[in-house]
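Structure incoming, see below.
Only one protein chain is missing from this complex, and each of the others stays in its spot.
The block that comes next holds chain A.
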Amino acid sequence: MLTGQILTGLAGASVLFFIAAGLSLIFGVTKIVNFAHGSFYMLGAYIAYTLTEAFGASGLGFWPSILLSALAVGMIGALAEITVLKPVYKAPPLFQLLVTFGLVLIIEDLTLLVWGPEDRLGQRAPGLSGAVELLGTQIPSYDFFLIAAGPVVLGLVWLLLNKTRWGILVRAATEDREMAAALGIDQRILFTGVFFLGSALAGLGGALQLPKGGADLMMDLTVIAPAFVVVVVGGMGSLTGAYVAAVVIGLANTFGVVLLPQATLVLMFLVMAVVLLLRPHGLFGQPERAERGHTPGAGYPAAGAMEKAIWSVVLIGALLLPLAQDDFILVLATDIAVAALFATSLHFLLGPAGLVSFGHAAYFAIGAYAAALISQQIDGPGMEIALASAPVLAGAAALLFGWFCVRLSGIYFAMLTLAVAQIVWSLCVQWTDLTGGDDGLLGLWPSDWADSRMVYYYLTLALSLAAILLLRRAVHAPFGFALRAGRDAKARAEAIGIDVMHQQWLAFALAGAAAGLAGALFVFSKGSIFPDEAAIPRSVDALVMVLLGGVGHLAGPVLGSAAFTLLHDQLSRFDQWRLLLGIVIILVSTLAPAGLSGLPAMIRAFAMRRRI
């Protein structure tokens, strides 16, 4: 039994290694966190499905089909790099991240169009379809093949990186891109090549796991979190690290299934947390080299008379909205008020604190589930108590997880927040006794006095506004100054006595509490809550809102959330709304990196240039 579990875990580790190795290579050279890497893995499985269905009956057709799938995915990756990513290399890292998420959405819808919604089961590998008995357990022969394939691919990629000129240039550029350029190395070609190799590795992973796990449309985002964890535990840019970490995480996953069937991802997270606390750059990683020419972040001056006037008009408009007597408009406006608070809470981390969280949906969901469970337990003032305690509980959770997260910086921080969010998501899905699992929790309506669309809209508006103004106040308080000092010049801030990590920890908790309130308000407006609210796309929605509005301005998240909610409402009427949303995300990131709140400045600059 145990032997079987371990061998299955090792076989899974090989596939995880292929994906993580590609992710790590791409990040090492381009510094891009490629969310679409899971999509390339998914494409590998689907393409291999089509090819092996056509040619895979014999070994002579099967194995070339697998290799061809990997190469095809490599080409798709290179093409995506040339068309979509090249224009954003000069943009801030967050925009590159969003662009890759736009790719996730586009690839998901295209895959659905080409292969249809049903899951696909792959052909067994010819010659490896049997099982071998080992210590009384039947082990599939294919597992042994996968276990062997991991080190073989590791060896081949190692040879490529260490024994070829191309590999030496890749390693040089991984260490210091600018210096590599000063030696005449053309990074554009190098980047495309690395994207080809990295995507091909993901495609190989997808193709090789097809006979075991099949192909489905959830593969892309299911695999990305474990892949991120492996890369982070192994150390960004280290292949050996990725392999060792894949084995460790693969085994942790397996034991997680055995020991904690309610929370299979928890063990993986614990391993990651322990490794990162002991070695903040992973098992084999190097400290991140600070990018040169770091420019300070936004300053957030207090609102001027003009801005105050505009917001007063907006607020009056919001207050008068129920006069329209249109339920649909009120529902949309309530959604916007919730989204505005959620986005503002993330902006507080992203902007003033300079902390890029990939997993802010965790605290939205914790607030939402906390509110739902409390209101179910208490008769009478269930909603009131739920709304009051949700931010406290979400804040407490953020305090707990934040303690780990703020010990890391940059990309490691972002990855850990993502991993935490995946834990929360998996708890929501797997802890069915408490959360109802995929069926969610239903029948959660406001107390009687607030149980009309209009009253609940006013309640949401008032609480969101109060929380947003509180966050805004925090930015302009000494707390906010300390955060910005820590963001722009950590060493100097510490030299004048600011405990930067402590301030960031508090900021993380405050933002978590505000997101928790948004989650609670969300629950009673919808009457239900599902695990999707903790999933990666929800975290990315929040990032899109903040960036759409612009990080450089305190009004940005409010504008961005309104624009995003309206846009989402329009797009979701189409079948291919993911494809459209993906394209919009890519266009906004490429064309208007300062966001909506940056448009006036952009127009001014354009007019100035015209005049000269």
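Operating definition for what follows: a contact is a pair of C-beta atoms (placed from the backbone, for glycine too) under 8 Å apart; a residue touches a chain by one contact, two chains touch by 3 or more; residues count from 1.
Throughout what follows, contacts and distances are computed from a predicted model.
The complex appears with one chain absent; UniProt names that chain "ABC transporter ATP-binding protein" among the candidates "NADH-quinone oxidoreductase subunit K", "Cory-CC-star protein", "ABC transporter ATP-binding protein" or "Acyl-coenzyme A thioesterase PaaI-like protein". Touching the missing chain, out of A:175, A:438, A:451 or A:575, is residue A:175.
When the whole complex is considered, the residue among A:5, A:137, A:187 or A:528 that touches the unshown chain is A:187. Residue-level contact of chain A with the missing chain is found at 165, 168-169, 171-172, 174-176, 178-187, 286, 292-293, 295-296.
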